[in-house]
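Note that one protein chain is taken out, while the other chains of the complex remain in position.
The letters A, B, C, D and E name the chains in turn, as written, and every chain counts its residues from 1.
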């Protein structure tokens, strides 16, 4: 069960309106790696933990914090849209900034949300649960989380460079720090599980059931052998269970497949049309 | 530029048709972590590498192999659909297996694809590029890749347990082994970049610009202190730049926000309707 | 800012596993009118309220409660999936219930989420922010909310009839009651705003700028005059500003449009191909 | 069955081309609350009415009219795109209006649709049936309709303010008037059904089966008691069946859930990895 | 402008309910090539025709008919759902048909649409405007239409074989005939435009501006030379402007690309991390 307090976790107040930047900031609110994604991802992972303990608690701690980050960004975007000018195409002739706003703003901020933030990314794609993952396997999922925080902090860093507004930068510096923590915490949890299980997910699938002769092989499918120089092409494998090896000229292990014809009630191309194709005269065309 | 040979990388031949299993196997072909996702993800990452070298080559090697995995799965699914019976609701009364097929198959395999594989997951959602990421930052992206191979191998393992068909199991044992390699290789590449850069992405953003006082803090937003027991709550941070600390009772750092009214041309709720709300009599309703 | 407690708002414990019902229950978790939708809708509306006061507080109260409902449903679904049998097509021959499970379950509960709930509806469509609305106009949005609670309670009522499990029914009876309250509360808020503003949204757009001669006209575009019997076809309009009237045989007010040709750089069908079409001989085809 | 006449229901002729405005106007053609949405929503509701009579006729009357509105908007947008200049980045240096067009236009109007309207919203999201609802319960659905007309009229009013073109404003004044009628008519139909049934949807679900002790309770989940001032927190409930009450400090009704472990074939995190987590040494990391 | 009459274009009455078949029939109502797609595609094409004449009229004739087909299918599906049994998992033990229904039905027909048709395909994906095209070039678009009618008739033929219900078969025989006409009519229109323009779209782009040395070349990118036997590999090209030729061993025309590094404010992988990668010791891992 959840409770809300009206105060923000951190300040979300720009120095001045900037509808163009408001459009861009939507990315880290409602984009693939925005705050909605991490909030939903951690909560769904937490609700699915079978058993109890510190991992579940960590997921619920962090998922709950991320809702507060959604709130901060929604507030910041609404304020960046305050005083949004009511401009038209003609006005652009007088002032190039008008042109920039006409092009750079997200028009749905005016037409649809009434100067509020939207659950969408920086080009207007609505948030979708396609972005998140909760698999029930915590090592796999913590890797998803470490990825999400890495992509997220990268995007916040890029956005930090795209504005001079000190209020915006102040809030982003908070988010950058929290992403630093979250990368650190998932990293710690991952290392702990890797120590206990092994680095290969899932660790409980019997290794003898996989085709072990290719479990540590790098196939060179892109001509050029630069990849042969990597750590992944020689020496002991990272999981400690094998030796990396490199195949410079990979060959197929199976013949070319030929599928059987479909039954008539499927109405695919009839077999005689495939077979007799070369006995027929070419079409008499212009 | 790419070339194709008609032979398969590995065998993709089931012992017998099974339309229900064909539907399930779609997950690792066209689902969030299916082979289309990893093929597209690695290729787009490879095409975006700025500079050259072993990382780019590794991405192109692996991305190209993954297209061959799409091909193997497409072939396997087409064969699982061969001889798919032409059954109707009445037939279910005679044979519960018919009932299972009627329910468990993906009807689009008959109606839409004509007994061919589809670029879709196990419940029919079409593949979407929402599933993939290529950010230009290789450490971030290799984490995305390690996650994708972890989720993918997990799903293949689950599917391995859902069939007795030795042909299917044989092919899945190949995919399991390749996923073992791919987890190992991205792991190796990640460790190498972490050694060179640091574990926090992006490593080049100046740390002094983030709000460092909360860079290593775990806020306890979910009541209960189990998460305080974790490695992430005490001791040196994983990036070696700070000390983890735990805040049992987090407080807000900013006041409750109040947004300014929107201009009239936005036609939001007028201010007087918000303000005078309590001076009006209650509506006289039935 | 938000806090979480680990206790549930209400019990979410089924009498026994039922993977088929788990699939169905997803509708009110992650469907168009599921709990994710109302949680996100109310929170985004609340964060966008310009000004302060009881409406904003009501939105935040209710949005926060809805996250707790997501949590209850996620828990219930995870429990309905416990002990999910590991069945294959052959098993269906022995037991029709196996056939029903093979068909009626959501296979992603096994393959993707590892027996956890998913942010998806009852046929597997992932949740999308296309489902929600926050316009900045509270009368409009409270109508969206009343609709959402009406559709939601309707779906819960239908699901209530689709199970005998007393644990499930007990939880649904809670959700039904809460939806009763939420319909009542949005109804009350709507009536209050209608009293203050008027029933037509937005109330602040000057009426003289609309084409008032058709502001209360029912055009009979579907042959048959049953709709003429309705309250909406005669008498004073509901907003008290006009008289309903009925047009039995509507006519167009504007001529048929003819669009000008596109410039050559658009490469549309060339005008001469449109114009000279009838001067050409018919194609001589088989 | 349907018939088409080539004349438009109302004029759709702008004074001059304006590709930027064409992009914006797409919102009320192909957006969430655009004319495609209401056309499809009313038609699907009408086709699903079980029984016959004035409600079905009203739905078909209005749904059919909305297709004519799609036609008017498609015509208007095609005309706003006429004479669209063929501009490039360099041209912007000479003329800021070029810059505004380059940014504000929807480039797909040139590349994809050849200066025609698109079934998409103002930022290019394609129309999706996720936007509509037809539940079979008319009171619920008429509320959806009233919401759609409220949101739609709000968006048209906002667009009215974003142009000086008298031809565009003339057409929008028609749409505003029709939306006034449609709000009035659904309002009338809603009130009629509420009189007959009750305000809570669905009215036929037995009230004694819901958890009635919380059917009229406002839980204060967002700290601060402003919502306690509302009509929804005291007095008789709007449905006349109970008394509103306010709970200042809500408590959970159920214990914290602990889920049972998943069976081995699901390959979730193994239990021993969860259990023994604290007995292991911390990972030895840099 | 449009008018509706309540009579159906053709009968849509099944002999008996069949919820499983209702789910399947959704494909040709709301799937990629269902009736919603062709209705919307032809109408948008018609509204975009620049100029006037028989092509525009043909588009509007056919688009308007397709709405009537949507209506017929919506009616048929609603009737197939009548008397849908209220079954649960336990009931499947008694009757395998119950198992088939539990699995084969679309549960949203009960939970969401209240036994009405849905704007969705046979696996529940909602209709999206991603399915349609209107480019402004009629030859291109008539090819899209011929494709749509080909795919559509194919799907209807497959569905015809999946039922014994004479009422359903009767309606499908109507749709098959109409699809025969529509294939014939678009074929006729295509041949007419090809006669006037040429077969290559767009015909007005100057041929000398394309890289004509590869305008009629088949590159053999898939090992094996079966494709060399085709009409497309030798002889005059179909457009009468060149000679087909076959390249057995295609070679690249351009060197391997190397992209320049990104500027620092993008925070991609730093160049030194790419460059110095091989001078560093391998990570010391377990």
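Methods note: a residue touches a chain if its C-beta (ideal position, glycine included) is under 8 Å from a C-beta of that chain, and two chains touch if they have at least 3 such contacts.
Predicted, not measured: the structure shown is a model, and the values here were computed from it.
S.K.: So which of E:26, E:48, E:122 or E:268 would be touching the chain we can't see?
M.R.: E:268
S.K.: With the missing chain put back, one of A:1, A:68 or A:102 would touch it. Which one?
M.R.: Only one listed residue reaches the unshown chain, and that is A:102.
S.K.: Which of D:19, D:103 or D:116 touches the chain that is not shown?
M.R.: D:103
S.K.: Check the options D:35, D:66, D:192 or D:239 and report the residue that touches the missing chain.
M.R.: Touching the chain that is not displayed is residue D:192.
S.K.: Even though one chain is hidden, which residues of chain B still touch it in the full complex?
M.R.: Residues 1-9, 30, 36, 40, 43-44, 47-48, 50, 60-61, 63-65, 67-68, 70-71, 74-75, 78, 112-120, 126-130, 132, 134-137 of chain B touch the chain that is not shown.
S.K.: Suppose we count only contacts with the excluded chain; which residues of chain E make the list?
M.R.: For chain E, the residues touching the absent chain are 5-13, 32-33, 52-58, 60-65, 68, 75, 78-79, 82-84, 86, 110, 114-115, 128, 130-131, 133, 135, 137, 139-140, 143-144, 146-147, 149-151, 153-154, 157, 160, 173-174, 176-178, 180-181, 183-185, 187-189, 191-192, 199-202, 205, 209-222, 224-232, 237-239, 244, 250, 252-257, 259-260, 262-263, 265-268.
S.K.: Just checking the interface: what residues of chain D touch the absent partner chain?
M.R.: 1-6, 48-55, 86, 88-90, 92-93, 95-96, 98-100, 102-104, 106-108, 110-112, 114, 123-126, 135-139, 188, 191-197, 202-205
Please note the rule applied: only the chains that are shown with their structure count from here on.
S.K.: What whole-Å value do you get for the distance between chain C and chain E if each is reduced to the mean of its CA atoms?
M.R.: Averaging C-alpha atoms per chain gives centres 26 Å apart.
S.K.: Roughly how far is chain C from chain D, centre to centre by C-alpha average, rounded to an integer in Å?
M.R.: The answer is 8 Å.
S.K.: Mind pulling the chain C residues that touch 2 or more other chains?
M.R.: Where chain C meets two or more other chains at a single residue, that happens at 1-9, 32, 48, 50, 52-55, 60-61, 64-65, 68, 75, 78, 86, 92, 95-96, 99-100, 102-104, 110, 112, 114-115, 123-126, 128, 130, 135-137, 139, 154, 188, 191-192, 202, 205, 221-222, 224, 250, 252, 259-260, 262, 266-268.
S.K.: Using the definition of touching given at the top, classify the network of chains in this structure as line, ring, star, complete or other.
M.R.: The chain contacts form a complete graph, every chain touching every other.
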